[in-house]
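Below, a portion of the complex is reproduced, with chain positions unchanged.
Chain naming follows the written order as A, B and C, and within any one chain the residues start at number 1.
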Amino acid sequence: GQEERSMAAVLRGSRYLVGRCCKHVDIALVSTRSMASKTQVGFVGLGNMGNPMAKNLLKHGYPVIATDVFPESCKEVQELGAQIVDNPAEVADKADRIITMLPSSPNVIDVYTGPNGILKKVKKGSLLIDSSTIDPAVSKEMAAAAEKMGAVFMDAPVSGGVGAASSGKLTFMVGGAEEEFTAAKELLSCMGANVVYCGQVGTGQAAKICNNMLLAIGMIGTSETMNLGIRLGLDPKLLAKILNMSSGRCWSSDTYNPVPGVMEGVPSGNNYQGGFGTQLMAKDLGLAQNTATNTKTPVPLGSLAHQIYRMMCARGYANKDFSSVFQFLREEEGQ
Amino acid sequence: GQEERSMAAVLRGSRYLVGRCCKHVDIALVSTRSMASKTQVGFVGLGNMGNPMAKNLLKHGYPVIATDVFPESCKEVQELGAQIVDNPAEVADKADRIITMLPSSPNVIDVYTGPNGILKKVKKGSLLIDSSTIDPAVSKEMAAAAEKMGAVFMDAPVSGGVGAASSGKLTFMVGGAEEEFTAAKELLSCMGANVVYCGQVGTGQAAKICNNMLLAIGMIGTSETMNLGIRLGLDPKLLAKILNMSSGRCWSSDTYNPVPGVMEGVPSGNNYQGGFGTQLMAKDLGLAQNTATNTKTPVPLGSLAHQIYRMMCARGYANKDFSSVFQFLREEEGQ
Amino acid sequence: GQEERSMAAVLRGSRYLVGRCCKHVDIALVSTRSMASKTQVGFVGLGNMGNPMAKNLLKHGYPVIATDVFPESCKEVQELGAQIVDNPAEVADKADRIITMLPSSPNVIDVYTGPNGILKKVKKGSLLIDSSTIDPAVSKEMAAAAEKMGAVFMDAPVSGGVGAASSGKLTFMVGGAEEEFTAAKELLSCMGANVVYCGQVGTGQAAKICNNMLLAIGMIGTSETMNLGIRLGLDPKLLAKILNMSSGRCWSSDTYNPVPGVMEGVPSGNNYQGGFGTQLMAKDLGLAQNTATNTKTPVPLGSLAHQIYRMMCARGYANKDFSSVFQFLREEEGQ
């Protein structure tokens, strides 16, 4: 194992340099990597999402070296055979492919560039994949810092919640050097059903943020519309049907309708429990807002959607599914 | 013809009374109406939409009695055999089924209740179908006024533009007494591919307004999102593909994408010509806003969408397709 | 009295016709009116505002003929000497100067043009002053209907609440024929400290609506700003002081600050009790929105302010002072 890993690292290094020059990867090297593929994989961040993701790596036969700031979060994967180490630097010392899954930008900065961060002990040629949802500008910074150490950083945020993480059905949106995508996809395919290449570093985040901004707009829009229609005397199921066969159709109206009783198997039918929390949506919309501000892009509806989810968080909706905006808007005056 | 019509009117009258009592229509009466079906149909309002609609009635063999405030608008249907009369009252004098297609609420009020309006000479039992897009409150007023004269009023606004009107592929959203729906559908089917019953009078308008409000929100949201993604380095076609396989998907992203080059056969590929004008969308959003205000329904995104289309109208976009909001938001600073 | 009144009515009629022609009022006639000034004044609508207004007329020595749909509302002014009659038509039968103070447009339409409305028995030359806050388009309709009967209608909505009504310190914003303003001012001055002529019929409403829209925007803006500043570590009193000496200054920051503890004698210091209710503000913003929609005027912030007050009404703030938007926005997440 040790030997293979060293070789892989060397190959990585050379491939990386090759990649810089010719943009296309030598077939032979890819084959070598493929042979080396069941070497150890590092994993940093064993929260609600990271835990099932790491388990899926173990299921696919990858030896996992993991760490988390909360030791108790490591127990489950440890029992399943993962080796637990003290900090991200130790992970980087033992594995040349590392996946990170963290709550926000500051955590990512710390895990990569902090005193016990990955980059303190990263091997040349290592592949570092960050699945956190963060500001694409931070992804770019991390990529630049990794490149200085001879490592490759890719951003690969996910779409799909804890359920999809458990069943290995996540969608990964991947940004980074195209010639590394095959290597990244090999690992990510163990945890997701779709692995989409989006472009240069940061574009994975960009795609994730864009999707979620449009999702939030569609969800609030659907909620306003359903509420207005109901008050105007329309039956909610009928209105949903009309919208879904017309130009008002969207994912929130036809797949995840926010009105209780219109669809089955969605959070609106279960008092808005489960699903994608309002607080998480507010976080993603904050990222969208920041990137829009930084790129001087007008996003009037995205910006107002952000404000609405922010107000909801302050009014007790933080942990309800984000489709509960229907309930938030619905409440009748005088009640 | 004359005799049949009289009988039909009588039957209408009785059916109407029956309908009031038992909510369900006697089969025999429906059959009678069906036999009577090629009697004259009145048509008021021969504009861009009304003209092709009236032609489709003629094509289906209905004798048409028509009028319009602009005599020149009547020429085409006259050449195809329609009888042109001076005003709506004259139409009501000669036909007991009348369709109206007018630009806005005041026109509808005038055509029905004005000095030469339909209700001045309407026959008992007449069926009056208004396909204008107006405030549902006005539809209800017209229905009440018609009921006093022993006539039946239904609102049946359309979805689909001039092209759909010409090819008889409109969608009609119909509000009014359920027992009259079959009679209305018989006529509307000549002009549309879908005829959907929505509920009591005004719900046709409600459904139309709701759909268009959500459509506007989705279109602006898609435009903001595509613009943000492009500025963050994503390829527009790739971004559209990602959104369309994810939860950001909506009609504006997958069927009518506002970004030039992403799809073919949509206005964005033709400098935003044709399609559904920004000015018309602004009008519909004004209706949505009014009904929301009147019913005390919060519609924050719908309201902002209204404002954005209003600003666009003031900046030269009035006659461009409503997907031109992408262009409106896209323009780079400093250019 | 009877004689004087008749003469006044005749003079009114002639003055009115004169007014139509020459736009300027004959001095002699004004003098005559002034002599006639303590004839009976009608008053329709004895609610929270109307009651103290009518009392002030009585205090100034005017005989008052009053009515209200709720008989019990009439008791107080009756005890003070007012004559109570059955309906607005009876008021018009007995008085040629009438003031109306009603909750909303439909009430005004009914009181003027309904079956027992003022216009059923209005005398030629009567002066009808409506102090309700309603859609300016309705004011114009009422003015046109009054004109047909030879009477003069003016809109004169008020600024100031129940306190100002009691102390006779209201501000009246008056729209209508300029040559009638002196006559209107004579009466309104008994009830208000400022009587401002705004222009043609409807401009009184316009001024009121405009002021309240800007007030709402300023109040929400001040609340957002104070909240943001506090979260950034600023002392609220200091922040208010800085804003008030800078370009952020507005009535809501320097006279009616929404942050508890910053000022004394304002609703924010009294748990947002008293003052101007959120529900009333939402109503006025609905009027602003409607007039903006009808005149195709973009009002993005006014529109969003409307939505915010609408949401507040649905969340239990309907009867709190409108400065409680600070509390609405302030609530911390996770509490």
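By our rule, contacts are C-beta pairs under 8 Å (C-beta built on N, C-alpha and C of every residue); 3 or more make two chains touch, one makes a residue touch a chain.
Everything numeric here is computed off the predicted structure, so don't read it as measured data.
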* Asked: Wait, 3 copies are placed, so what's the full copy count for the complex?
  -> 4
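The criterion applied here is as follows: only the chains that are shown with their structure count from here on.
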* Asked: If you tally contacts for every chain pair, which pair is highest?
  -> A-B
* Taking each chain's centre as the mean of its CA atoms, how far is chain B from chain C in angstrom? -> 39
* **Centre distance in Å when chain A and chain C are each reduced to the mean of their C-alpha atoms** => 55
* Structure fact -> Cα centre of chain A to Cα centre of chain B, whole Å, reads 43
* Asked: Hey, what residues on chain C touch two or more of the other chains?
  -> 304, 311, 313-314
* Asked: Quick one: in the complex, what on chain A touches chain C?
  -> 279, 304, 311, 313-315, 318, 328-335
* **chain B partner contacts - residues on chain A that touch it in the complex** => 136, 159, 171, 173, 194, 196, 198-200, 202-203, 206-207, 209-215, 217-218, 220-222, 224-229, 231-235, 238-239, 242-243, 245-253, 255-256, 288, 291-292, 295-302, 304-305, 308, 329, 333
* Touching chain C in the complex: which residues of chain B? -> 282, 286, 289-290, 293-294, 296-300, 303-304, 306-308, 310-311, 313-314
